[in-house]
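A protein chain is absent from this complex, but the other protein chains hold their places.
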Amino acid sequence: MKDTGTYLAAMRATAPLVHNITNYVAMNIAANVALAAGASPAMVHAREEVVEFAGLAQALCVNIGTLDPAWAEAMEMAAQVMAANGRPWVLDPVGVGATRFRQDVCARLMSLRPTVIRGNASEILALAGLGCAGRGADSADPVATAEASACDLALRTGAVVAVSGPVDYVTDGTQGFRVANGEALMPRVTALGCSLNSVIAAFLVNQTALPATVAALAYYGLAGERAAQGATGPGSFQVAFLDALYTLSPQDVTAGARVNRA
Amino acid sequence: MKDTGTYLAAMRATAPLVHNITNYVAMNIAANVALAAGASPAMVHAREEVVEFAGLAQALCVNIGTLDPAWAEAMEMAAQVMAANGRPWVLDPVGVGATRFRQDVCARLMSLRPTVIRGNASEILALAGLGCAGRGADSADPVATAEASACDLALRTGAVVAVSGPVDYVTDGTQGFRVANGEALMPRVTALGCSLNSVIAAFLVNQTALPATVAALAYYGLAGERAAQGATGPGSFQVAFLDALYTLSPQDVTAGARVNRA
Partner (left out) sequence: MKDTGTYLAAMRATAPLVHNITNYVAMNIAANVALAAGASPAMVHAREEVVEFAGLAQALCVNIGTLDPAWAEAMEMAAQVMAANGRPWVLDPVGVGATRFRQDVCARLMSLRPTVIRGNASEILALAGLGCAGRGADSADPVATAEASACDLALRTGAVVAVSGPVDYVTDGTQGFRVANGEALMPRVTALGCSLNSVIAAFLVNQTALPATVAALAYYGLAGERAAQGATGPGSFQVAFLDALYTLSPQDVTAGARVNRA
């Protein structure tokens, strides 16, 4: 695997256009996160233009947070374009364990070969069909309980699967990595998980999915660590987090990444 | 009435799942406010899942800010679940005086027995059928002009009615309280009123509605007071406000609450 910082440098050099179909809560912060990191985000969802726009994008980020049927249809239409064009796309199955509707939509989206599936342990367990104690967007399960399911899901779908938590687990079903970067305040800011997907999507452009995903998680977690210095709560943390995404250099990421083979 | 801080401690101990059907402006800040306070917010609105999701939630928060008919239907469906399950829900009649559509939707929602109705004076006057000078989300009427209407509305609907302003007024139609906590910069940050509803909803879980609402207002206003120390405008105020919601202890709330019987 190349130095983790390499992926950040490569992404910033091209500022890839990342098409986002995400939830209403995440719209603004996801765009700000992507801009701070150095990508070029855009949010487009209408069936009248989603296919045309997806054709312009280097990567796609799909998040089912505030789902409804029209948005689900747009997600499928855009994912089909990415799959047909051989371009990467990321699926975030927010709260998939909570309702049958989410499970049906995720089943259809998984058939469109996402490059990366990222969720918390409860969401990955639910996707893998092993039942789920999750409720809303917060995980009720520790990361370790989802590692076997993540491998199964990766092998079944062909996706890299990332399980977010205090220590993230990332696998393509064959190899696994643990990423220890991160900060306890991150779950106290809404939609930082959703926003991470935009960064992963940007990192995937013209890269191998597994190491690019690992690098994105390390960079993101490291920005959280830096932001926590001096933050006095989730408000000041969020501000410092955007600054850290912007100011961290590739060298900082290589030096600060805490990545191990699982 | 128990110490106001008791309600904050009880809420944080269970981190209740609060189902929000709110407006696009408030989505992100309402989730961040609820997370900072210690609740677990989720935003779900599609008719395909709103009933199922409402069944998982401990409380519901409904806000008509950027209304349309599909969202109004989702609000009614979710409110029916809460009423059927004996769980609390909060109605925020944003800008109800502005259009006939809002008045019709609020009339239907009020028939579903909200636990708390919270608005500014113009909105409470409009709801009570006394005419309204309000425009948009800003009140054109002082709190005192709405006290009699708040009592009438409380008696007619069975809800606790809270009138927000420099000094809030809260009543169940029989008893009334005034809450003097708050800060002049709060109306300069959008959707802080909408976000308050999530906090009220979280405080209501397993508590008596009137004192829980009073406690939520005192806590929220106190966070505003603390945030104003050192803030140089609405940007820094919003950041410090989230930090204050997070760092205020139950003891701080009990000590700082400025609550009086009306």
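For reference, chains read A and B in written order, and residue numbers begin at 1 within each chain.
As a convention for this text, a contact is a pair of C-beta atoms (placed from the backbone, for glycine too) under 8 Å apart; a residue touches a chain by one contact, two chains touch by 3 or more.
Since we're looking at a predicted model, the values are computed, not measured.
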item: Selected from A:85, A:208, A:247 or A:260 as touching the chain missing from the view; value: A:247
item: Given B:14, B:66 or B:80, the one touching the chain that is not displayed; value: B:66
item: Residue touching the undisplayed chain, where the options are B:102, B:118 or B:226; value: B:102
item: Interface with the undisplayed chain - residues on chain A; value: 17, 24, 27-28, 31-32, 35-36, 40-46, 48-49, 52-53, 56, 70, 238-247
item: Those residues of chain B which, in the complete complex, touch the missing chain; value: 23-29, 65-69, 95, 98-102, 135-138, 187-191, 232-236, 238-239
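One rule holds in what follows: only the chains that are shown with their structure count from here on.
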item: Whole-Å separation of chain centres (CA-atom averages), chain A against chain B; value: 32
